[in-house]
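Of the protein chains in this complex, all but one are displayed in their positions.
This part shows chain A:
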Amino acid sequence: MASRLRAIDPAGTLAAAALTALVLGTLAAVAIQAGGPGGLGPWDWRAVWFTLWQAVVSATLSAVLAIPVARALARRRFAGRAVLVTLLGAPFILPVIVAIMGLVSVFGRSGIVNEALAALGLPALSIYGWQGVILAHVFFNLPLAVRMILHGWQAIPAERFRLARSLGFAPADIGRHLERPMLREILPGAWLAVFLVCLTSFAVALALGGGPRATTVELAIYQAFRFDFDMGKAATLGLIQVGLCLLALILSARVAIPAAFGSGMDRAADLRGPPGWRRGADGIAIGLAALFLLLPMLSVILQGAPRLHDLPVSVWQAALRSVIMALISAAATLVLGLALALSIARGHRWVEAAGMLPLVASPLVLGTGLYLMLRGIASPTELALPVTVAINAAMALPFALRILIPAARSLRADYGRLADSLAMHGTARLRLLTLPRLARPLGFAGGLSAALAMGDLGVITLFADSENATLPLKLYQLMNSYRMADAAACAVLLMAISFALFWIFDRGGRAHAAI
């Protein structure tokens, strides 16, 4: 009887099948086209090496630098602390190209850092090259790592700290008995999370890297596709990228990755910060981190906001195009994600595996595969927007599922039997039970998906020309043609729309959430 009920799940099965077809179909297209490793030159192998190297360095720097910041945030209370902790979540939905714009304005040739160095008579730093790639990765992932480690600190029970105080522990003793064991547990997961993000990094490498010493595999795929138009090579590189992703996934199956978003992060641990010099050190850690994260954004806003009204019409057209694409993409993610999550909550394990499939492929690999499959039917410019929407929807799905699966599971555990006993099925169940009770996670997941899609500068670069550019691509084109004033204004617009989309979805979910 129960097995019979479990078999009836057309929506989840359909969603899983569609997703599997998209990912595995494109991978098959890539595999058929791939020439084999003989087609790759030393340049390409250097890209593989650089991809791994920069991911290791970025992850290590982010994790190590995050420790003092997280500890300071855990044990100090100050005005603006809650806002700062919330802002640490912002880079997740901050468009990559906007952050790059900010970093260039601070660390670039005429940025304040180089002006200060020049005033001191020191040689100038260049943001272009491997150091720029790593700087940008740390900028994005340091906050992520801080939030994970902060979570670890807050997860130490308050009773332990009380016990430590009653035993007269010095900071070093607290470190040995409480903090280091926690870090040993949390750090590998935090490191791996950053490593995973950096492994498929494209936009950062596109804007700041390039050349033999700073090309990632994703960027090499783009170059093979766009400049050499060597589809065999693009496909071979795509397979290598899939191999790297698989390797990372196998690693991550052994290490638990801690939560980096969600609520409850602004609670301060019941931890009395030690007085004396450590107070100053904590202040410096927080101050430097805040400066590093906020200065680039402030710099972009100050440059760009006054010029918003002067933006050319083509930028506003690109903005409208991007908003429509982001909304379609978020809607697709939510429909697929909800169908998959409900199915997974009923115990369909293979559906869960299907939902995580996008992690195996990177956006550029999927884009290459879709192009290979569809090139007989449509031209690259015709493919640009629909392919981008489809891939953004698929890439946001693992994040959406991480939010929706636990919610769907508890919905089923709490009200599944009651709804079954009252014969609530189909649309009645969706309307009266599922949507009202999942409104909050759906809003949050929808906001993340929309913001990610809005800010994405990935697969669109393979296909688009200036006629059908999205807003992030428009921004990249403005930066490339050194129209920095317009670029800053465009960055402000993109950032504002991304955050607004997230806020509207999240707010909408909360407003419709059942008590």
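FYI, a contact is a pair of C-beta atoms (placed from the backbone, for glycine too) under 8 Å apart; a residue touches a chain by one contact, two chains touch by 3 or more; residues count from 1.
Here, contacts and distances are computed from a predicted model.
Peer 1: Have a look at "NAD-dependent epimerase/dehydratase family protein", "Thiamine transport system ATP-binding protein", "Dihydroorotase" or "TldD protein" and point out the UniProt protein name belonging to the hidden chain.
Peer 2: Of the names offered in "NAD-dependent epimerase/dehydratase family protein", "Thiamine transport system ATP-binding protein", "Dihydroorotase" or "TldD protein", the absent chain's UniProt record gives "Thiamine transport system ATP-binding protein".
Peer 1: Which of A:D228, A:D310, A:E382 or A:D414 touches the chain that is not shown?
Peer 2: That would be A:D414, which touches the missing chain.
Peer 1: Considering the complete complex, identify which of A:L366, A:M424, A:L475 or A:V492 is in touch with the unshown chain.
Peer 2: Only one listed residue reaches the unshown chain, and that is A:M424.
Peer 1: Mind pulling the chain A residues that touch the left-out chain?
Peer 2: For chain A, the residues touching the absent chain are 1-5, 414-415, 417-418, 420-425, 427-429, 431-433, 436-437, 514-515.
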